[in-house]
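With one protein chain withheld, the remaining protein chains of the complex are depicted in position.
For chain A:
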Amino acid sequence: MSRAVAVAGTGRTTRRRLGATELVWLALVGVTVIGAVLVALDDQNLFSIANTRDILSRSSLLGFVAIGQTLVILCRSLDLSVGYVMALSSLIAATTMNGDPARVPLAIGAVLLVAGAIGLCNGLIVTVLKVNPFIATLGVGLIIKGYLDTEYQGPAGEVPSSFQQFGFSRIGPVPVSTLVMLAVAVAGILFLRKTRTGYHMFAVGGSADVARLSGVRTGRVLVTAHVLCSIAAGIAGLLIAARFGTGSALVYNSGYDLESIAAVVLGGTLLMGGRGGIGGTIAGVLILAVLDTVFNILAVDPFFKDVLRGTIIVAAVAIYARRQIDRKASRIRFGGDGGSGGSAPPEPRPDQPAPELDRPGGPDDTDRRPGAGGSREPSVAADSGPADQQGHRPARHLDGTGGAR
């Protein structure tokens, strides 16, 4: 039994060449090409300076939120309060600056501090009070909403023109805000790949109990993710303030919470945590931005846009899911995990029957995969992902945050 599994594991590593992230970027290329063709049929150019600028500036706002959301989702949590944090941040920024360029650093500091504090609350409610992240962040969002509705009836504060540059100035066709977003994305990627906490995020998302038993302080990791997520939402709020020139409470109606989750999932990150990354998320954000721009150029009915968007998100995730059914099987056996290394399964592989089993599961087995594992171990390939999700259920009384989805 374990041999069949080991075989499945080795076969899979050879197929890892086209990872989830690459697939998403390919999808982005596909969407862009199709969009460009459609736009060309309408006698316009998707790659004109104005349209490129439109795509990029659309992506920057959602990009910040989605980068933060990626970290949280990797840890198998989620954050529904980001929209409210954005609104609050824009108001704090605008009212603190109040038109005075000298107060810009102070305002930025205040925003990051408040956003970080909100993230800390989210994280502590999830880890210490053991409230499901869905409810915890929804509740914190409601609390912020109550504060915003009570304190601010309309737009408030004024952003000095020097800070509005953050929203409007650009280098060539690339808006500064997009560059900042990409810089944050690179920082996030490095954080996930190069730091211990980054590694631990994958571990916690994969299985909180295994991570804990391996000595990871799961609580701290989760709190860190939430703090970073809220800070990213705070930066998005700063950008809103820079673009609007004032702070606006109604930003929370724009649906950035669900849209950022959609972008993250579109980017190939598993909603169940433990797999994915910021690179894919950026591609997901760009896909959404390209779609929006194409729809705008073609003057698609805004309501039809919603229909298309919903369909595309579901269809895309369905396509990833087909691959991930395979990939999850490799994760559970430590076959080739994207972040946490470890390629050799611990089972004693070089047994006598192993070579002959290895042949059907060799490098050329791309289309035989389900059969290869299936003959011996019917549902390892298909079912081990969910099993991984449910695996820690028996120890439920230990389990605070894991039972999210």
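What we mean here is this: a residue touches a chain if its C-beta (ideal position, glycine included) is under 8 Å from a C-beta of that chain, and two chains touch if they have at least 3 such contacts; residues count from 1.
Please note the rule applied: contacts and distances are computed from a predicted model.
Q: Looking at UniProt, which of "4Fe-4S dicluster domain-containing protein", "Autoinducer 2 import system permease protein LsrD", "Heme exporter protein B" or "Cytochrome B" names the chain we cannot see?
A: From the listed options "4Fe-4S dicluster domain-containing protein", "Autoinducer 2 import system permease protein LsrD", "Heme exporter protein B" or "Cytochrome B", the omitted chain resolves to "Autoinducer 2 import system permease protein LsrD".
Q: Specify the residue from the set A:31, A:208 or A:262 that touches the hidden chain.
A: Per the contact definition at the top, the residue touching the missing chain is A:262.
Q: Looking at A:68, A:83 or A:141, which residue reaches the missing chain?
A: If we include the chain that is not displayed, A:141 is the one touching it.
Q: So which bits of chain A touch the chain we can't see?
A: These residues touch the chain not displayed: 125, 129-132, 134-136, 138-147, 149-150, 258, 261-262, 265, 271-272, 301, 303-311, 313-314, 317-318, 321-322, 324-325, 379, 383-384, 386-387, 390, 393, 396-397, 400, 403-405.
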